[in-house]
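Only a single protein chain was left out; the remaining protein chains are all shown in position.
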Amino acid sequence: MSNGAATRRLLLPGSSFYVIFFVIPFVILGLYSFWTQIDFKMHPGFTLEHYQAVLTTSLYKGVFLRTIIVATLTAIIVVPIAYVLSYIMQFVFPRKGRILFDIILVSMFSGYLVRIYAWRTILGKEGLLNATLLQLRIISKPITFLIFSNWSIAITLVGLLIPLALLPISSSMANVSKDHLEVAGDLGSRGLNMHRTILIPMVLPGISTAFAISFILAAGDFVVPTMVGGTNGVMVGNLIADQFKGLAPNWPLGAALAMSVLVVLIAIHAALMRLVREITRW
Amino acid sequence: MVTSLMLISKRQLRRSLRNLSPAIFVGVVLSYLFAPVIVTVLFSFTSSPRLSLPIEGFTFQWYESAFSNPLFVDAMRNTLILALTSAIIAVLLGTSFAFGITSIKGRRRKIALTASLLPAAIPALVLGISLAVFFSGIGSSQGLLNAAIGHAVLSLPFVILTMNARLETFDFTTLEAARDLGASPLQTFRDITLPLISTAVIGAGLLAIALSLDEFVVTWFNIGNEMTIPVLIWGLLRRGIDPSINALASVVLVSLIIIVTLSNRLTHRTEK
Partner (left out) sequence: MKQLGVEITGVSKDFGTHTALHDINLSINSGEFVSLLGPSGCGKTTLLRIISGFEEATSGSVQIHGVDVTNTPPHLRNTNIVFQRGALFPHMNVAENIGYSLKLRKLSKAQIAVRVEEMLVLVKLEGLGSRGPSELSGGQVQRVALARALASEPSVLLLDEPLSALDLKLRQHMQLELRTIQRQLGATFIYVTHDQTEALVMSDRIAVMNEGCIVQMGSPREIYANPASEFASDFIGETNLFHGTVAQIEDDSIHIKLGTGQLLVGRGTNLNIGQPVTLSVRPETIRVTAAASLAGSISRISGHILDVIFLGSRTRLHIEIGEGKVVLADLGEEELINLTVGSNVELSWQIHQAHVWQLESGENQA
């Protein structure tokens, strides 16, 4: 009795669930971006008015720009840190590497909302950081740029995303053995040069994924800007969330915003990856 | 003899120094990642309403006020229901999917695995709103059921990842041996397969529970007027700084850390 066909049927329940509750809702969301909503009722049809609004409203443009800046900043900080961590865990402390990895993963699951709120208390004007620095007389006035600014958003996001970025990078790096690096060193490639010409190209798929995930998740977040971004720290995520949970919801507009964001993010990510590939070519 | 001893310790000294900067780096990153956790737990016990050092007094009052919040009981109950339901769904679907994947080889297998990890790579916001739109389209009103499905979608990638890792070291010829010795497919599953995957299944289930306990975004868009602990915390946070939030948050944090650590232990034990 052949095992293959019967086993393959086991893919069905999971895949169907995915298709019904993940793929189809996404498609419907895309569809919605072309509909109109009047008095809380959906009107199917085809209109580009929402996309027009996205492209022309100056408020949106400003928010988009800030979102991209913050997301890029976050990803640019997160990915190198995750890369270095992964390198240390695999090659510098190989025996303790596994435990370190687990500890870092645990941090990822230790609460989302509450950690964001904690950063607020740490970074705020009367928060922990300022209070400590003031008491130690390192500064005489509280630092204010760290809260309710792009920086606070970035700092918080970085703390949330490092573990997530670590996953694809360390997975990619696991395919590189110490022998590869020793051979490289033998042939004259050491230190920074080794990383640039040998290791980074070898783990490029993992780096690319890590960058994509950090970038996209940072750009799509709305809780962090709400908590630590202040009134000027509005990002695209807030705009979208407002269309669904705000005072005057407009679902098609929210859908159009979401779709636009995704398109922009993917385009930027692709461009950046081209860039990296060029840099690591000697 | 003495000089060789001195040479040895010089080498060790150099190695320790070379390991120093990486060690410091790791230390800094770990502090950065866990600072919020430590701060929250620390300040859940302080008796001063201001959040600064030094800590003035030690008190349990914030815990008392958190638990006496009338909304707390409802939120707790809903949170547990969602966690158990979504975990069971995710484990059943994810485990069968992982078994199914073993029948595909090569590139197509990689593609299937990557595809199954997608929900973790897109912002929860997009997932939340697309589900809200979907459910309204099919006429399912917002509430626990919708939220449970959302949690299951989020947990599935992690369950599949865990079970797939377990199955890569699974000796499938033992199943043939059982069938050969006279076991029906059902008996084979009961006597051989199940005992050998049980630790991984529980580990994956715990992970799914942890994900669900902590989930806010997708829940918020799909649960309507009901409440879970994260939704409750969000509500409290919007209203302003309230130290009892730290107490609530600490409970959540510590529970999550315990659950995830347990899950890690279990899934590692089978990965020998």
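In this document, chain identifiers A and B correspond to the written order of the chains, with residue numbering beginning at 1 in each.
Rule of thumb we're sticking to: contacts are C-beta pairs under 8 Å (C-beta built on N, C-alpha and C of every residue); 3 or more make two chains touch, one makes a residue touch a chain.
None of these values were measured; they are calculated from a predicted model.
Only one of the listed residues, B:Val28, B:Ile138 or B:Ala177, touches the absent chain: B:Ala177.
The set of chain B residues touching the chain not shown comprises 171, 173-174, 176-184, 187, 191-192, 195-196.
In this section, only the chains that are shown with their structure count from here on.
Per-chain Cα centroids separate chain A from chain B by 18 Å. Partner chain A is touched in their complex by these residues of chain B: 19, 22-23, 25-26, 29-30, 32-37, 39-40, 43, 50-53, 89, 92-94, 96-97, 99-104, 112, 116, 118-127, 129-134, 137, 149-150, 152-153, 156, 160, 207, 210-211, 214-217, 220-221, 230, 233-234, 237, 241, 245, 249, 252-253, 256-257, 259-261, 264, 268. Looking at the complex, you find that chain A touches chain B at residues 3-4, 7-15, 17-18, 21-22, 24-26, 28-29, 32, 81, 84-85, 88, 92-93, 100, 102-107, 109-119, 121-122, 126-128, 131-132, 135, 158-159, 162-163, 212-213, 216-217, 219-223, 227, 237, 240-241, 244-245, 251, 254-255, 258, 262.
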